[in-house]
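A single protein chain has been omitted from the complex, and every remaining protein chain is retained in its original position.
A and B label the chains in the order they appear, each numbered from 1.
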Amino acid sequence: MIFYASVIFLLIILVEIVPFFKEKNKKDGIKASIVLLFAMIPAYLFFSNIKVYSPMYLMYELFMWLGWHYPALG
Amino acid sequence: MLFKALNRHIKKIISSKEIKAENEWEKQNSCPIYSELIGVLDEDLNKIRGIVGTSLDIKVTTFNFGENSELNGAVIFVDGLVNQELIAQSILQPLKLFKGNEIYMPSKPCDVVEAVRNCVICSADVVYEESPAKLINAFMSGDTVFLIDGFKRGLIISTRGWDKRGVTEPQSESVIRGPRECFTENFRTNTALLRRRIKSSLIIEHMVIGRKSQTSVALAYVDGVVNPEILNELKSQLEDISIDALIDSSYIQSYIDHNPFSLFATVNYTEKPDVASARILEGRIAIITDGSPFVLTVPMLFIESFQTAEDYYVRPSYATALRILRFISFMIAIFAPAIYISLTTFHQELIPTKLLFTLAEAKEGTPFTAFIESFIMVFAFEILREAGLRLPRPVGQAISIVGALVMGEAAVSAGIVGAPVVITVAITAVAGFVVPSQTDVVTILRIISMVFSAFLGGYGFTLVFFAILIDLASLTSFGVPYFEGLIPARNVQDSYIRMPIWTMKTRPKSLSGVDDIRRGKTKNN
Partner (left out) sequence: MLKQSRTISKMQMLFSIACFIQASMLLTSFFTPVGGSSSWLAVISSYLVFAVFTIPLIMLIKNFPDKNLFQINAIVFGKVGGKIVSAIYLIFFWTLSSLNTKDIGVFLQQTVMTKTPTYVTIFFLMFLCAWATRKGLSVVTRYASFFFGVSMIIMIFSFIFSYNLMDFSYFLPILDIEPIRFIQTTNVSLNIPLGEIIFFLMIHPEVRDINKNSGKVVYIGSFMGMLNILLVVIHDTAILGEAGKLFTIPTFETLRMISIGDVLSRVEILFAIMLMLLLFFKISFMVYVTTISIAEILEIKDYRRIAFITAALVYISSYIQFNDSYIHAEFGITVAPLIWTFIEFFLPFLTLMIFIVKQKYKKGSEQTA
């Protein structure tokens, strides 16, 4: 999976990130790269079987802990 | 994106080459020494011969005329492009009889050309011309040029008359009911065919495209009905065409098609004058090209492929049924093999049990997978179709019979493919011809959807369907969304269904200009 993900990310970098730098639009290029990192890091962690927690999951745990929720189905 | 980059790159290369070619063309044609006639017949004729070369078909005939044969004249024409009888009757015969007693006065030598034009030549279409380039262009186009010794201007007399095909029945858009006329290769015949149908406010603008071919191209539209923005855009695009020869209207099509890498064409064509005039009356512009029996019409909407001339000549209910049938056929033509592949490979549970047994029985003993089987059959069919089209008609028919009947039957009985595949491909092939203008698109999409359904089953061809939708929705033809008319909106009288003619009160809004009311009371009364 890591191999396929790498190929896809490489393609995305070629298609979307490189043109920014080609046009010397460095600012947007860096911003777009940051967004891509947000996708890449979790992807590699996930495919390496390391647990990643999403913001919504953490919210869920927090709300459950606080007891702010509707009753579960049981 | 890749296509766009490629397109940009190609355009760059082409534009640099075009500039070079244009410079060379200007060099060849700018002839500073011969920008006007000299006035001495022999010298003028020599100059012209020097430019046009010693072609056998260009005839230059010199002769004397006048009371005492004191005037020298010459007619220049291209053999085969002119009506020689007409030249003899309307130019040569009157000139021989011309005595010039009353008109010819030696003190006023300039009057001879005018006198000949006014009193001698028997033709309604005679014009003066001083520019040698235009005179050459004229006789190259089939007119006759008449020069008189001592004068710096000549006459262009319309004597066009070459062998041409008559107005016949259309080959690609045949009808049971409705006009059976068809455009021809002759430019004038085509403009006349349109003029006969729209007598008021039809404007036919003329332009010449092609550095070497000098092909006549006409834009036909109805003033007020056409959208001026689209018209100006089209004109500027046509003016920008830099090409040496325009052999057929499809050359123009490839220049004005905004989406060259999309599968779907955004410029439509027809060979029926009634269809062309109906489209013109909806606000479209027709492009007539000399030498081509196909008239282009822009802007094109996707729905046009499903509308035929006959839809408007038969009863609305029948027309609606036919139209729906066409949509279904279009879908079958693209997706039937893909559905077969996905059903037999991925979703066997969706097949009714009895049919499943039959299919399994037919499949038993055949060595290939459903995809390979279908692919072989589709491929074989495409070969047969191509062969049948290109061969002389009687042989072509034989090929179809041998191909379709004998080979299909033999392939099944030899156990190479199963009978269900043959049936599927046969129905696909026939359905593909229901929408003739999309046959090429259908062929490619069929193979793509087959590949996807071989990998992803039903989901695969649904993905192809989405991709087609995205492509269709993003296409525009001269700024008009290609999908217009297919999305349920207020103008539904003429899309999936065909309502009675009197319900179509307004022209399609996206196409037409100011005058958008076509039936019932207009804004003026």
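In this text, a contact is a pair of C-beta atoms (placed from the backbone, for glycine too) under 8 Å apart; a residue touches a chain by one contact, two chains touch by 3 or more.
Bear in mind that the values here come from a model prediction, so they are computed numbers and not experimental data.
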| item | value |
| --- | --- |
| Identified contact with the non-displayed chain, of B:131, B:250, B:400 or B:462 | B:462 |
| Contact set of subunit B toward the excluded chain (per top definition) | 229-230, 233, 258, 346-347, 349-350, 352, 456-459, 462-463, 466-467, 469-470, 473-474, 476, 478-481, 483, 486-489 |
| Absent-chain interface as seen on subunit A, which is shown | 1, 8-9, 12, 15-17, 19-20, 25, 28, 31-32, 34-36, 38-39, 42-43, 46, 51-57, 59-60, 63-64, 68-73 |
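By definition in this document, only the chains that are shown with their structure count from here on.
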| item | value |
| --- | --- |
| Euclidean distance of C-alpha centroids - subunit A vs subunit B, Å | 52 |
